[in-house]
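The full complex has more chains than appear here; those shown keep their coordinates.
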Amino acid sequence: MSVNAPTREITVRYFAWLREKTGISEERVMVPDSIATVADLVELLRARGPEFDAAFAHASAVRAAIDHAHAKPQASIAQAREVAFFPPVTGG
Amino acid sequence: MSVRVQQADFDVSDEIAALTRGNESIGAVATFIGKVRAGGQEASLRSMTLEHYPGMTEAELSRIEAEAAQRFELSASLVVHRVGELVPGDNIVLVIACAPHRGNAFAACEFLMDYLKTRAPFWKKETSADGEGKWVDARESDEETAQRWRIAHS
């Protein structure tokens, strides 16, 4: 990131009850460069309002993916185009 | 090797025929079909709605399938997962693993299901007879079952 671009835009997606609690399935979020990891992004999102705060309240019940691959809270989002949040999967 | 996500039902005979046609090295075809259950704790289940993450689902299923193909030397394999609203008795998922011998076919079929259950981004919401909706909780036992294959999780 250059000094002229202290933020970048990331697509954020929500599934299952995270989608229901936030009321959003997909959005474009301006993310400051200081936001380095999935966990940092969660803090940024929670600060946006009570529905986001509630959706992420139980960190152990929320999983994340970066660009269609499972990611841990500590994973870097420096190169991320799309970050998704969802509960543990229940397919099959 | 292929994966599909679809609303429509599947026909296991047709899928096996397409997978095995012309490949006479296949001696073993192991298949699993998961269905919407009713009765027991699900006695009041009216329907189940399957949501998924388009794009990631196909990517994750393809990763799981490629791992199975390599690990068990599969001749052919297929994963089909339905989405949308399903009722008791409906098919949810189909996994087919073809190999020269039955040991690898069985193991690959179980492996594919175990990882699909813990890795593929699908979520189930149950609607009971009284119209109430409830997201299905992930089962810890599924995670433990998948651990037996000892793959490093990301």
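Each chain gets a letter, A and B, in the order it is written, and its residues are counted from 1.
By our rule, a contact is a pair of C-beta atoms (placed from the backbone, for glycine too) under 8 Å apart; a residue touches a chain by one contact, two chains touch by 3 or more.
These numbers were taken from a predicted model, which means no experiment stands behind them.
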Full-complex stoichiometry, written in the displayed chain labels: A x2, B x2
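To be clear about the criterion, only the chains that are shown with their structure count from here on.
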Separation of mean Cα positions, chain B and chain A [Å, integer]: 27
Complex contact set, residues of chain B against chain A: 34, 50-53, 55-56, 59-60, 81, 92-93, 113, 116-125, 135-139, 142, 153-154
Of all residues in chain A, those that touch chain B in their complex: 13, 15-17, 65, 68-72, 84, 86-92
